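What you see is the complex with one protein chain gone and the rest in place.
Naming follows writing order (A and B), and every chain is counted from residue 1.
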Amino acid sequence: MTVMTYRDALNAALREEMRRDDRVFLMGEEVAVYQGAYKVSKGLLQEFGEMRVVDTPITELGFAGVGVGAAMVGLRPIIEFMTWNFALLALDQVVNAAAKMLYMSGGQFAMPMVFRGPNGAALQLGAQHSQAWESWLAHIPGLKVVAPGTPADAKGLLKAAVRDDNPVIVLEGEMLYNMKGEVPDGDHVIPLGVAEVKRVGEHVSLISYGKMVNVALQAADALARDGVHAEVLDLRTLRPMDVPAIVATVRKTNRCVVVEEGWELCGLGAQVADYVQREAFDWLDAPVLRVHQAEAPMPYARTLEKHAKPDVAKTVAAARKVLYLD
Amino acid sequence: MATKVVMEALSPTMEEGRVVKWTRAEGDAVKAGDVLAEVETDKAVMELVARADGVLRRILAPVDTSAPVGTLLAVIAAAGEDIGALVAGAPAAPPAPSAPSPRPGGAAAGGGTSGTPAPPPSASPAATPPASGGTGRSSPLARRLAADAGVSLGAVSGSGPGGRIVKRDVEAALAGGGARPAVPGAAGDMPAPAPAAAGPGFRDIPLTQIRKTIARRLVESIGPIPTFYLTAEYDLGRVSEMRAAMAAMGDDYKVSVNDVILKAVATALAQHPEVNAHWLGDRIRQHDRVHLGMAVATDDGLIVPVIFDAHAKRMREISREARELAKKARERKLKPEEYTGSTFSVSNLGMFGIDQFTAIINPPECGILAIGTASDQVVLDAGTARTRKVLRVTMSCDHRAVDGAVGATFLQALRRMIENPLMLVY
Partner (left out) sequence: MMARKKPDAASAALNRELLHSMLLQRRFEERTAEAYALGKIGGFCHLYIGQEAVSTGSLSQLRPDDYVITTYRDHGQALARGMTPRAVMAELFGRSDGCARGKGGSMHMFDKQLGFLGGHGIVGGHIPIATGVGFAIKYRGGDQVCVCFFGEAAINNGAFHEAANMAALWKLPVIYVIENNRYGMGTAIERASAINDIYERAQSYDMARDVVDGQDVFAVREAIGKAVQRARADSMPTLLEVRTYRFMGHSMSDAVSGTYRTKDELEEYLKRDPIALLRSRMEEAGEISADEIAAMDAEVKAVVQDALDFADASPELPLEALWENVLVDTTSDAGAMPARAG
């Protein structure tokens, strides 16, 4: 185990995969000379050269399409979006091209590529830069979607994403890049589609993913002070979702709170709640509750922003509610 | 002119009544004073009589409806008179006898399934009992638990929002013996018994002596012993380091997590004789010596061989004895003196992947420690995500001898040793 930041874990994953396979290249805005808007690609230009670490014009649609074309003819592109907010311009390439090429071509053209970048809100970036897109992306057949919440998962899931022959969306977090954590040494690859119990408990299941996992873990700590043992299930992969893991934890604890970053309507937690009602109905002792962003564009004002975001207090309150403690 | 038939207060204390039977059917001509229905009050079954002449035009409360006093149950009016406004104003009334819908507190379970027209109320004397008391709301889990335990939710009062019966209510009812078992046949919705196959359809397993003893001792325990439970979570990081360091010195030095726990428990018990005690009815005997019982699962059942004077033994001896005793237990070679005389016991189900459980006290001991699986957990240590191996232990305490604070102090002492195994040589 080595303690490193989430940023360095991603950097290590990129470096290791680019060393392992020379079809892998990184493309995006500011990834090369600037070393990455968030320094995730630090040192890669120096090691791999400008053909494999490619700065692009500010053209999300354009360079996402370049990635698709390169993947069609045998390369394994990693397309970095400076944030997923900007990637909306590229959704035609992600959704209409990458996700469908294999299907439309009757299995001839696989899309072994990764689209990655920070997702969701950071701090006071305002309405256009503070959005969580996971439910949009996880909606699309033909994509895989991962949302690592710790440095170890960031490394292991990104490496798995690069090796996968399908288009994989990697949702990172601006607020996570500086987070430190233990990362297993060696070739740390985490299989896609497998959730992880981050904390064992028996009273209530907190199901989460991405940076919200840390909210759930802190909520579990707070609950433990009152003698409530929350189990924290980190979905890690949002598509395909590890339904057996969801069912197992809810059947064990009988109570479920989903902690998600996006908005409520059609949000990711709605799907989790659906799996729970379908597969664990007779084990439920309370309705499934969801902690999510308020149904408003993200405000700039600090106090309003805090009010809008899912957080530890809201998670604790939801957990206590399903436990009938309040 | 139309007349309402309402739930009347048929006893001085009655607040709510249940329609047991309609003695007149829709369309019947009735005269004031005729008995229309039988209503179960809080005291007895009473008759509800017509207050006007006319035709019993509509029955709004099917049999088994429980309704507060004043609730509209039926309408008497002249044939052909428009009663639409009256019927429409009925709160939560089912639209028509042909389409009864479950009502709060009404005949939800056991009634007709949707799409099956219910028989006219007057034609269903074999009334089904209400599915529950209270509001009739219950969580899916509570319903399943009650069904598994064969109890009727009607006997359980709900503590959840709006009176919802939840898991804890069913458990409380079961523990208190307050729930009445559902009588097959009475509920009307019990599954039919499976047809008998060839042979008796069951197997009798003769009780072994050990099974008899388990049964007797455990009944003794769960019955009279006021047990409470304390759970603690220990970080196994240093135990892992210690084991790795010892294993590196050679196979002779390998110890298991269980060995370390046994040693730590024995040491902690020596420091806390108030836990290392027997309840003897008229007195508590605190032991200076620690005879540590260790529950072993065998093909026949559970047996608890004893490591005598465990407090004075080195880990290596404990490790060896634990292995030998377990082996003997599984081979049924334990002598009685090897499984009696313990002062405190430990039960470890970690190898079965049980995260946490509660064990039943082995009297006259006053406590038992249940050890779960060591699991990896991600913790945020000042913002840094770390994986640590943790162990959940739950101590069952006989409250007659061990108070909460005493048990907690013991678990604290145990934490010091497990989280800092060097304390074992202190």
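In this section, contacts are C-beta pairs under 8 Å (C-beta built on N, C-alpha and C of every residue); 3 or more make two chains touch, one makes a residue touch a chain.
Because the structure is a prediction, the values reported are computed rather than measured.
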Legend entry - Neighbouring displayed chains - absent chain, whole complex: A
Inset, instruction - Write down which of A:61, A:88, A:247 or A:325 is the residue touching the left-out chain. - result: A:61
Legend entry - Absent-chain contact - pick from A:37, A:97, A:219 or A:318: A:97
Inset, instruction - May I ask which residue of A:124, A:166 or A:277 touches the chain that does not appear here? - result: A:166
Inset, instruction - Go through chain A and note every residue touching the omitted chain. - result: 20-23, 25, 51-52, 56-57, 59, 61-77, 92-93, 96-97, 101-110, 112, 141-142, 144, 160, 162-166, 191-192
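The criterion applied here is as follows: only the chains that are shown with their structure count from here on.
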Inset, instruction - Could you put a whole-Å number on the gap between the CA centroids of chain A and chain B? - result: 38
Inset, instruction - Would you tell me which residues of chain A are touching chain B in their complex? - result: 1, 3, 150-152, 179-182, 196-200, 202, 214, 217-218, 221, 229, 232, 234, 254, 281-286, 324
Legend entry - Residue ranges of chain B touching chain A (in the complex, touch as defined): 139-144, 159-161, 166-168, 231, 355-356, 375, 377-380, 383-387, 390, 392
